[in-house]
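Next up is a structure, given as structure tokens.
Of the protein chains in this complex, all but one are displayed in their positions.
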Amino acid sequence: MNANHYLYAAYIMTWAIHGTYLYNLARKAKRVRREIEKLKKPAIARSAPEQKS
Amino acid sequence: MNFLTVTRATLAKDIRLEWRSKDAINAMLFFSLLVVVIFSFAFDPTAEESRRIAGGLVWVAFLFAAIVALNQTWARELRNQVLDAYRVSPAPAIPLFLAKAVGNFIFVAALEALMTPLFIAFYRLRPLGPGWQLIPIAILGTWALVVNGTFFAAMSLRTRAREIMLPLLLFPLSIPALLGMVNSTTAILTGETSPAFWIALLVAYDVVFTTACLLLFETVLEAE
Amino acid sequence: MKRGFTILAVLTALLLSFSLYAALVLAPTEQTMGNVQRIFYYHVPSAWVAFQLFLINFVASVIYMIRRSTKADIVALVTAEVGVVFCTVVLITGPIWARPVWGIWWTWDLRLTLTLVLWLIYVSYLVLRRFSSSSQTPLLAAVLAIFGALDVPLVYFSIWFFRTQHPAPVIGGGGSLDPRMGWVLVSNWIAFMALAWLICWTRYQLEVAQRAVHEAEAMQSLMEGAR
Partner (left out) sequence: MKQFGRFAALRGVTAEFSAGKLYVILGDNGAGKTTLLRTMAGLAHSTRGKITVLGSENIQASRAQIGYMAHPSLLYDEMSGMENLRYFAKLYRIPAGEVDRRCREAILSVKLDPDLERPVGQYSQGMRQRMSLARALVNDPELLLLDEPFSNVDARSAAEMAGLVAHARDRGKTVFVVTHQAAQLELYADEFIWMESGRIVNRTSALQGAKG
């Protein structure tokens, strides 16, 4: 493990951390968008069995 | 002056209840004893080494005992929602906080007074520096833990995982105080350096957080 | 507003890649530490941005205490969350840098330790927000943020004195900075600030949407209950 490996490791880890966080944000956003869709449908359709996505 | 009567009445009530039920006292005494014994098994240093690490061990043990006591602070008020009875009354919030904090201080100080001789015996401690200064350090340090601990115990009433929430909130903020307590105690035990800076830090810590607690306690109490 | 966001996003991407190039290539190689010193260009700006975000969190918390405005509360939540992410970067890149240079994973360097304590405080802040079941969660969080801010100077001085008693290698090296390195540092800092702004803005919109959805769902269950 010469010095350069540590350098690249540090840079990659930086983007890995930001990436994980942004990925979680995207997942949460998708879930919220799905909930909004569900709310828009009229009540009867809503009580139809939900298919677990 | 109603402020004082309420503080005194609440403190007297807590002490009387604690003395009468004694359930918490016995549990905590036994817990502290266990902590001391386990620490003594885990670390069995020579006299010289023990002086260097005893400061850290003693205060970590006291921290555990304090947390167990602080978790009980509002237990009795929760049982029958007695806190609502206090909040409905015209009594201000600060006396309740002061009574609870002083009550906790007395309680934790008693535990410490019982644990210290055991530590001295197990580690054959003899301070090289001015031993009497350990008293003000203990008082300042214990108050630093207790004042924030009582405050955060009230705050964690409004959360789900109450028992775990208190240490999670208290420990990060208490790092400066812990550094202060451990390093000043070690300074006195080893007699090499002067604990002056650390004692000053503890005083600053106590002043800052006692004020903050007094100012913000009502907001937390009323956070329905 | 959408258009403005995309323009800023593209600009940030350009700035980030240029700063990356500058850090890896343009900046001169430091004599003693060699190439590994380039971690400096990611480690230090991330710390600065994290501290800035926590400062905004403190200001937003004080505003919330005074005016109870939901906007301030969401800003506080968002800056705390993104701040913790940048703090994590600092706490990971720090040891990666210390390992090859001093052969140790952790050093009680002043800035690194301060970042660690701040990270602990703000993680407990986020845990409080998640576990609090009261309708006054924003208020409790604001109180904790103020306590956290009061703690920072005490943490600073306690570690500073702790370090004089236990001298430890300094990450990021004090002393004067070669100007050719200086501008690379600043350009990375600006790039990270832009990145932080973008993430905060998106997280803000998401939080607003999430709260609206929860409210709509609750209102609906109330209505259905009443029928």
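As written, the chain order gives the labels A, B and C, with residue 1 at the start of each chain.
Just so it is clear, a residue touches a chain if its C-beta (ideal position, glycine included) is under 8 Å from a C-beta of that chain, and two chains touch if they have at least 3 such contacts.
These numbers were taken from a predicted model, which means no experiment stands behind them.
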Chain not shown, touching residues in chain B: 2, 5-6, 9-10, 13, 16-17, 20-21, 76, 79-82, 84-91, 222, 224
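Just so we're on the same page, only the chains that are shown with their structure count from here on.
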Centroid spacing, where centroids are CA-atom means, of chain A and chain C in whole angstrom: 20
Mean-CA-position distance for chain C and chain B (Å): 32
Distance from the mean Cα position of chain B to that of chain A, given in whole angstrom: 42
Contact set on chain A toward chain C in their complex: 1, 3-4, 6-7, 9-11, 13-14, 17-18, 21-22, 25, 28-29, 32, 35-36, 39, 43
Of chain C, residues touching chain B in the complex: 65, 117, 120-121, 123-124, 127-128, 131-137, 139-140, 143-144, 146-148, 150-151, 154-155, 157-159, 161-162, 165
Parts of chain B lying in touch with chain C, wherever the complex brings them together: 148, 155, 158-161, 165, 168-169, 171-173, 175-177, 179-180, 183, 193, 197-198, 201, 204-205, 208-209, 212, 216, 219-220, 223-224
